[in-house]
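Attaching a single structure in structure tokens format; questions to follow.
Now for chain A:
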Amino acid sequence: MLFALVMLPAVGALGAYALRGGTRGAVAYRTAWLVGVAALHVLLVADAWLDPPEPVLHGWLALDALGLVVLTTVSGLFAVVTVSALGYLRHENPRGGRAFTSCLLAFLASASLVSISHHLALLWVGMEATTLALAPLIFHRHNRRSLEAVWKYLVLSSVGIALALFGTFFLATAQADAGAAARPLVLEDLVAGASRLHPAWLKAAFVFLLAGYGTKLGLAPMHTWKPDTYGEAPALVGALMAGGLTSCAFLGLARATEVAMAAGQGPFVQPPLIAFGLSSLAVAAAFIIGQTDVKRLLAYSSVEHAGLLVLGLGLGGVGAYGSVLHLINNALVKGLLFLAVGNVVLATGTATAASLGGLLRGLPASGVLLLVGLFAVTGSPPFGPFVSEFTILRAAMGGGHLWIAAVMVTLLAVSFIGLAVMILDIVYRPAPANRDPPLRSGPESGWLVAGPVALGLGVLALGLVIPRPLQALLSLAASALGGAAP
Partner candidate 1 sequence: MTFFFVGIALILAGGLAAALFRRQPALADRAFGVLVAGGCALGLVPAVGALAGRDVAGILFAMPMPGGPWAFGIDGLSAFFLLIVFGVGLASAIYGLAYLAVEREGGHRPVATSHLLMAVVLAALALVVTSRAVVPFLMAWESMAVLAYFLVVFESEKAGVRRAGLVYLIATHTGTLALFAMFAFWGRFAETLSFDALAAGAASLPAGGALVLWLALVGFGLKAGLVPLHFWLPEAHASAPSHVSAIMSGVVIKMGIYGLLRVVSLLGAPPAWWGWLVLIGGVLSGVLGVVWALAQHDLKRLLAYHSVENIGIILLGLGVGALGVSYHLPVVAALGFAGAILHTLNHALFKSLLFLGAGAVYRATGTRAIDRLGGLARRMPLTWVAFLVGSVAIVGLPPLNGFVSEWVVYQALLRSGAAAGGALRLAVLGVAGLALIGALALACFAKVDGIVFLGHPRSAEAGQAREVGKVMLGPMFALALACGVIGLVPVLVVQPAVTAGALVAGLAPDAIGAAGAEVLEAMAWIAFLSLALVALLALGWRAAAALRRRRSPVPGETWGCGYAEPTPRMQYTASSFATPLLASFGPVAGVRELRHGDAFETHPTELILDNVALPLWSLIQGFAARLRPIQQGRLWIYLVYLMAALLLLLLYLATSGGTISP
Partner candidate 2 sequence: MTWTSPVAFATLLVVAPLLPGVATKTRALLTGRRGPPVLQLYWDVGKLLRKGLVYSTTTTWLFRLAPVVVVATALLAASVIPLDGRGALVSFTGDLVAFAYLLALGRFMLVLGGLDTGSSFEGMGASREVTFSSFTEPALFLCFAGLTLATRGLSLTGMLGSPLAAAWPAAAPSLAMIGVSLFLVLLAEASRVPVDDPATHLELTMIHEVIVLDHSGPDFALILYASALKLALFGALLVGVLVPRARLPGPAAIAVLALGLLVVAVLVGIVESSMARLRLSRVPQFLIAASVLASLAVILLLMT
């Protein structure tokens, strides 16, 4: 069953690519294929929830709590994204959307591989596959700006991935004298034999893994590719990257932390995680103020939430639970915001705030969605992110790090001001009189709005109630990461 999780989308990708032709019929068939595969994948994941599958391939592929959380998040987000892809491809499908659909499915395949692989090298291959699958999606529009974006994305990500590979090698050497029985680089054996891992190699491995997967996650000094990539990629892809790719990168980092925590290297591991978390919050807050482009604004918000994820991980205790919960909330909220902004960009043709405006009257659905997104992404109570951010804050206070909590709250306040100033401005300010590309009524159609509305309801639901099985799963994942359930 685990194989199916990866093979299904992979075969789907090949199928989508195999179908030639840019005719209307081909496009419709291709999108139907896309949605079909996505639906099947969701069913598979649901089945995984009902009876957890056994490890397979000599223990290399297995599904634990953390993996299931990431898998569910990515699969759910992908399904919603494909729903709005139906509407999107009707408006904008250069070259018949052939590369677009196949690469989307390739991304789903590689993300599934990442979430179920317990062999860290296999996980690394999955991460590399996600990078490559996303490259053509970013380059979707084939213009000069998206070319520059994909170039920077590729170079930085490849260097990051290379460092991560180096870290994985270090981990393998650290495990060298852990006895013959241990399968090299397999999570169970790493965690079980953690005490016998060589501390020097283990710490060096964590450093490189943090640098590598930190670049994929978009933590502060290594975040520079994010604004350009999210700014130029179609909003649909932005949603996938902010929700899916971030989750996979966080999973990689979480696996490394899991091993390090098991080996008792907690005090070595946590300070850098907290440092990266806070620096991400700071850089994001600084760039959110005075931002002029809506998509780049969401990119920096993604940097901020990546910082929060890592901060929660670093704080330990209840923070680990908060981080894993925030992973889900972040995916839902980012999906909601990116898809809503996507509709706006489709209708108005531009993403710069100055030329937007009057959204509440021009595009009522997108306007309301943006408002809901604003208050969700900044952690206002009735929505999900409030619960996770409040848990992370309690972890900071619980651990006695008052200064960290103070800095975190101030930076959240500053980024709220930046987000509020822009989003409220484009929603409420009356539309500029001479809006050059006249407002296209298309984007308010059913499919394009159904996706974000579903995500919005999801975020609100998560804010009010966390279903019991999910609660159990989150506690399991948190205890694996060396934390505790609140």
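How these were chosen: all candidates are chains of the complex that A comes from, given by their letters.
By definition in this document, a residue touches a chain if its C-beta (ideal position, glycine included) is under 8 Å from a C-beta of that chain, and two chains touch if they have at least 3 such contacts; residues count from 1.
Source: prediction; values computed, not measured.
Asker: Sticking to the defined contact criterion, which numbered candidate from 1 or 2 is in contact with chain A in this complex?
Answerer: Among 1 or 2, only candidate 1 touches chain A here.
Asker: Which residues of chain A touch candidate 1 once you look at their complex with the stated criterion?
Answerer: For chain A paired with candidate 1, touching residues are 151-152, 155-156, 159-160, 163, 198-200, 203-204, 207-208, 210-211, 214-215, 221-222, 224-225, 227, 268, 271-272, 283, 285-287, 289-290, 318, 321-322, 325, 360-361, 375, 378, 380-382, 386-387, 389-391, 393-394, 396-398, 402, 405-406, 409, 412-414, 416-417, 420-421, 424-425, 428-430, 463-468, 471, 485-486.
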